[in-house]
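All protein chains but one are shown at their positions in the complex.
Chain naming follows the written order as A, B and C, and within any one chain the residues start at number 1.
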C-alpha cells in the first residue's frame, strides 16, 4: 500500500544530510513551508544550500535557519526584501554565499532537472553581469546563454490538500514554486493543510501528481 | 472587452495561410479538434506542415486533410496506427514528408518555443538513427543531443469548457498535447464543448490560461 | 521665478496616468514595482486589461478592502490583491513561459537609466552595502512584446536618466520601446529617440538640455498633460 503520510514533522525531515541542497517553496509569505523549515532547524543538518526566491524575512522560517548559521549558500532571485535583516547581516559579514539567478531562470532550471534534460539556451541575462562566465550562442539570429539544471536533494513544500498517494492541490498564489520544486528534488517533503481520502481529489484538478512526493505531514490550516 | 468567441467554424479558421505549420492536438481519438480540421479542409490552405502525435486514422479529420493533398509534411512520433491507411498511401507514393520525433521530444520542443528558449539538451535518441545530424554534447558525464524549438503558426485545440477570455479546461485524457500546443502557436484556435460565463471556472482549475488562446468556437459535446 | 519653475512637470501619479492611457483594450500587461503599479488604477474604464503577476496569476484585480485580505493571494510585490472573474493561477515556470515566451503585450517597468538604443538598467546600482537582487527584471525585459519605462526624467541631482549609454549594469540591451517621464513621452525607434509628448513650458532645446541622449521631435509633438489624480 502506498501511504506517504508521516505522523510528525520530526520524522518528516529525518535523514536530511549536511551539505544538502534544499528547495524551499513559497513566494512572499504565501506557500512557505514554515513548519518544515522549523523542523529542519531542529533536525540539525548544516552547510545547506537553499534555493528560494527570497532570503527570508523577519526572524522565523528561512531567516531562523540562516541566523543559526546553517545555510552556507543561497540561490535566489531577490534576497533583499523589507524584512531580510538576518540575511543582510550574514551577507555583509561574508558568512553566506549568494548565487543570484533571474527569477524565471530559477524555476526553469529546476524544471530542466526534473525533466531529465542537460541544459537549455535562454535569452535572459544575455550581455549582463549575470551571464558572465556562461556559454553564449547565437541560434536563429538571437543570442542565448546556456543554463544548467538545478537539482535539489530535498524539496520542502506547503500544500492545501493531499491524499495518501501524495497528490497535491494548492490555493491561489500559494502554488508559486511548489510544483516545480516538488518535481526537481530527490526527496520531496510536503506539509499539508488538509489530508483527504484517496479519490477525493478530482484527477483533472490535481496539480502535483503523487509520483513527485515522498513524505507528507498534516499541519492544519494556520500553518 | 476581451471576447474571443467566434460565431462559426468558418470564421474561426479564416486567414490560415498556405505553408503554415499547424499544431493539431489529440492523442488517439481523445481531444482531437475534428470540426476545426474539417473547417481547415474547407478553408483551403495548402502545403501545410502538420504536427500531431499520429498521422490520422480512417478517412476523417487529419486523414481527410492528407487525402486532399494539403499536407506537405508531417511531424509526428507514431504515424502508423491501425487506421492510418491514407497516410500510408501518401507515404508509399512519396507524396508526404515525415519528420519522426520521439514522443516526449515533440511536446518538449513545443514547450521550448512557447517558453522563449533557444533549444535544450535531451538524452533521448542519443546514439540512434533519430539523432543523426544533431549536435551531441557531454554534460556532467551524460551524453545529450541538442533539440530545437518547434513553433506553430496555428494550433487547433479541443477543450471541454471555455470562457470568453479563452480560459480552458479539458476532460481526462483529452488534455494530452492541447496545453503544450496552445502555448506554442502564434494563433491558437479552440473548439469547445461548453461555453461558460466569465468567472465560472475556478482559477485554480484552469489548465490553459486565456492568454494563450486567440479564437474560440462553440461546437457542443459530440464534437 | 526661474525658467524650470514654469515647466508643467507631471507628478509620479500623473506619469502613471499618462502611460495607462496608452494601454489598449484586451492587452495582457505586467506592471513592475513602484510607479508602474500605480498605472493599474488609471486604465480607462471601457478597456478590459488582464494584469499578470510573476508569482503565477493572470487577472489580478484591485487591492482587497481592509479585513478581506487572503493570505494565499498576493502579487509579485507581496501585496494582498484580489482576482477578477476570468483570473487563472499557474505554477512559476508557466508564469515565466508567459513572460519569456513573448506572450505579454506589455511590461511597464521602472528604470535607473535608459540608453538611446533602448538599453535598460533597472536592477542594480551596485551599492555594495546591500546584496543585489534581480527578481523578474531580466525575464520581463527580454520577454514582453513592448517594454515601456516609467521614471523621472532626471535624477535628484538633475542628471539625465536617458543616456547615450547606461552607466549602471544592464538589465537587457535594446529592449525599451517607449519612455514616460515627468517631462516627456519618448519612443525608442531604429532612428533614435523620438519625442511624442512634451511638458508645457518646455522647448525642444530645453528638453534636450535636460537629456544626455540626442532627441528628435515628432512633427506633431503633443503637450504632455494629465488630470489631477489621487
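Quick notes on this one:
The rule is short, and it goes like this: a contact is a pair of C-beta atoms (placed from the backbone, for glycine too) under 8 Å apart; a residue touches a chain by one contact, two chains touch by 3 or more.
Computed from a predicted structure; not experimentally measured.
The missing chain, though absent from the view, touches A, B when the full complex is examined.
Set against the missing chain, the residues B:91, B:165 or B:212 yield one that touches it, B:91.
From the options A:9, A:76, A:96 or A:114, the residue with contact to the unseen chain in the full assembly is A:114. One of B:2, B:50, B:124 or B:217 touches the chain omitted from the figure, and that residue is B:124. Of the options B:60, B:163 or B:180, the residue whose C-beta touches the omitted chain is B:180.
Contact residues of chain A toward the unshown chain are 1-2, 111, 113-117, 163-165, 167, 183, 197-199, 201, 203-204, 206, 209-212. Against the chain not displayed here, chain B makes contact via residues 27-31, 55, 77-81, 87-88, 91-92, 98, 100-108, 110-111, 122-130, 171-180, 207.
Here is the rule we go by: only the chains that are shown with their structure count from here on.
Between the Cα centres of chain B and chain C there is a gap of 36 Å. Note on chain placement: the centre of chain A and the centre of chain B lie 32 Å apart, centres being C-alpha means. Residue positions 57, 83, 89-90, 93, 96, 100, 142-143 of chain C are each in touch with at least two other chains.
Residue positions 115-117, 203-204 of chain B are each in touch with at least two other chains.
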